[in-house]
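All protein chains but one are shown in place.
Just so it is clear, A and B label the chains in written order, and each chain counts residues from 1 on its own.
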Amino acid sequence: NGRSALHLDHRGSPGQLWQTIKAEARRDAEAEPVLASHLHMTILAQKSFAKSMAFTLANKLSSPTLLGTQLTRLISDAYSDDETILQACIADILAVLDRDPACDSVIQCMLNFKGFQALQCYRIAHWLWQSGRKTLALMIQSQVSGVFHVDIHPAAQVGQGVLLDHATGVVIGETAVVGDNVSMLHHVTLGGSGTGSGIRHPHIGHGVLIGAGVSVLGNVFVGYDSKIGAGSVVVTDLPPQCVAVGVPARVIKQKCDREP
Amino acid sequence: NGRSALHLDHRGSPGQLWQTIKAEARRDAEAEPVLASHLHMTILAQKSFAKSMAFTLANKLSSPTLLGTQLTRLISDAYSDDETILQACIADILAVLDRDPACDSVIQCMLNFKGFQALQCYRIAHWLWQSGRKTLALMIQSQVSGVFHVDIHPAAQVGQGVLLDHATGVVIGETAVVGDNVSMLHHVTLGGSGTGSGIRHPHIGHGVLIGAGVSVLGNVFVGYDSKIGAGSVVVTDLPPQCVAVGVPARVIKQKCDREP
Partner (left out) sequence: NGRSALHLDHRGSPGQLWQTIKAEARRDAEAEPVLASHLHMTILAQKSFAKSMAFTLANKLSSPTLLGTQLTRLISDAYSDDETILQACIADILAVLDRDPACDSVIQCMLNFKGFQALQCYRIAHWLWQSGRKTLALMIQSQVSGVFHVDIHPAAQVGQGVLLDHATGVVIGETAVVGDNVSMLHHVTLGGSGTGSGIRHPHIGHGVLIGAGVSVLGNVFVGYDSKIGAGSVVVTDLPPQCVAVGVPARVIKQKCDREP
């Protein structure tokens, strides 16, 4: 299929990835003229992967009072200032290609997946927050919630290689920590315990898979590589490599294989 | 009320339906001048039900890079090429009027209900997918998720007379099958089992009613006319004409009457 044909691997540099993306865009623009203008503006007329991402995200977030050109410059500045933002973005693309059976090209993820796009916007808001520009960070959080239906507080810490699948209704609170290679479905809440100060949101370990509609609430820890079944409510710590389900969630399997 | 006054019945032709719609639009434009321009553009200036639907959906889906005029032509082409698409659309309108107590006119469904509009856009994306135009089909899926907060894979098979009520957060996966006359509330997921190939999504029988926030996961079968209570998680087959509730869902009533 398209995925293997493109010879993408986990060591792909931004330069290699960009060649793949342009090849995909040329192929799709030729096969589907209705999309030619869209693909030209977002990919083929852009000078680099960073420029293409900045243009694509800015276009989605722009409003009559926050212009696309301002946002494009802001996102480009973030990418220039902190190269780990773009590294995380590439890791997120590879995560989608690896883990989402419905995705078989890079541009499908880049241009079509609102979970991916929302996460990249969060990474910009997080950079602003850390730079002390909290008002703008919070305004971008609000635009992301409006445009992508994903509400991630800019102070939250989210690792790389993260997949937000379908994404509608995801909420990640101010003091939450999300490890690398976490996958979460739509309607997942990493929410507060209701107490007003200190760490009041969950810490999700590396490699955790969180099913649709799950709420993890309060200052709880979910161990690495665990899986939480759809619709569960987690209010206590979970060990690593377990499977937990239910309201409230109970561990139904310990030290499970990675592919049960 | 308005509903009975309009003498709509299940044998209504597109022509009869169109007369009803125009009468409703004239009545509402006269009663509420603020809406006159809206009703003129979407209904009164249009030449047929098909043209009016195409214009309305295209207007919602359009973006700076995918223009409303292109989308209007595309949707009109779909309606001309496969007349079952418009038949299904009319069956969906009648389903809303029959089953949603909060709806008492055709134009309320046509112009205001995002679940109905998202479903009609899916029908266009499904036509594109079957015609081999997968890139455009996936792009429309993405726009539908962005605009209506409903994510239906274009390869999914959805019957006619289907009601998506409120609709925010509905997700229907690539290999899912939804029968005729199914009703589902918001936040319903017909999701994957996590295994990567073959049929990995549910088959929902005719006449099933799925409550708010329900997840049905994996290659499971839900028998005709069954009802699944709000917040349930279904991971096993359900018999026909039953009531199931809980996490995981258990059958609490067998062979129930259709109107319990």
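What we mean here is this: a contact is a pair of C-beta atoms (placed from the backbone, for glycine too) under 8 Å apart; a residue touches a chain by one contact, two chains touch by 3 or more.
Since we're looking at a predicted model, the values are computed, not measured.
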Touching the absent chain when the full complex is considered, from A:M139, A:V158 or A:L209: A:M139
Residue in contact with the excluded chain [from A:A29, A:L74 or A:V222]: A:L74
Chain not shown: contacting residue from B:A212, B:V235 or B:V251: B:A212
Full-complex contact with the absent chain, from B:K114, B:K134 or B:H203: B:K114
Subunit B residues that touch the omitted chain in the full complex: 28, 31-32, 34-35, 37-38, 41-42, 59, 101-102, 108, 111-114, 147-149, 166, 168-169, 185-187, 211-213, 229-232, 245-247
Where the unshown chain meets subunit A, residue by residue: 64-66, 70, 74, 133, 135-136, 138-139, 141-142, 145-146, 149, 151, 153, 168-169, 171, 173-174, 187, 189, 191-192, 196-197, 200, 213, 215, 217, 231-233, 247-248
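The working rule: only the chains that are shown with their structure count from here on.
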Inter-centroid spacing, subunit B versus subunit A (mean Cα positions, whole Å): 28
